[in-house]
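All protein chains of the complex are present and in place, except for one that has been dropped.
Let's turn to chain A:
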Amino acid sequence: MSTLLDWAKALQNADGDEGLLIELAGVFIDECPEMMRQVRAAIDRRDARELRRAAHSLKGSAHIFAASEAGAAAFRLEEMGADGNFRDVEDGWTLLRFEVESLLSELIARVGDRNPDETRDTQNS
């Protein structure tokens, strides 16, 4: 069992449908770079509101895959955004990037394992 994500719990979040969960992983793999870019841009602009929103959105995705560490890292940045406190933001970013990249590679591996054809389809769509 991976510590990065809890596949059984993630399956529950997708109403017990593995095909759907794999499809959602495909969406995340596609959209994640843009979501991360938005977080980074908010940090660079010191835009607290946007940091809160972008981190919140990432957190929501992490929760669907029951990826508690990635979710926690996103939540930390979300709170920094809500408080408008940028003191530890670079540490938070480093941690988030590490967790999200690990989650991504885990998801890519799982998606590859389970159903490569379907994943390719969703990625193309």
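Keep in mind that, in the parts below, a contact is a pair of C-beta atoms (placed from the backbone, for glycine too) under 8 Å apart; a residue touches a chain by one contact, two chains touch by 3 or more; residues count from 1.
Methods note: contacts and distances are computed from a predicted model.
Participant: Under which of the names "NADH-quinone oxidoreductase subunit K", "ABC transporter ATP-binding protein", "Glutamate dehydrogenase" or "Phenylacetate-CoA oxygenase subunit PaaJ" is the non-displayed chain listed in UniProt?
Facilitator: "Glutamate dehydrogenase"
Participant: Which is it among A:Gly60, A:Gly84 or A:Gly112 that touches the chain not included here?
Facilitator: A:Gly60
Participant: Residue by residue, what part of chain A touches the chain that was omitted?
Facilitator: Per the touch rule, chain A residues meeting the hidden chain are 12-16, 20, 23-24, 27-28, 30-31, 49-50, 52-53, 56-57, 59-61, 63-64, 75.
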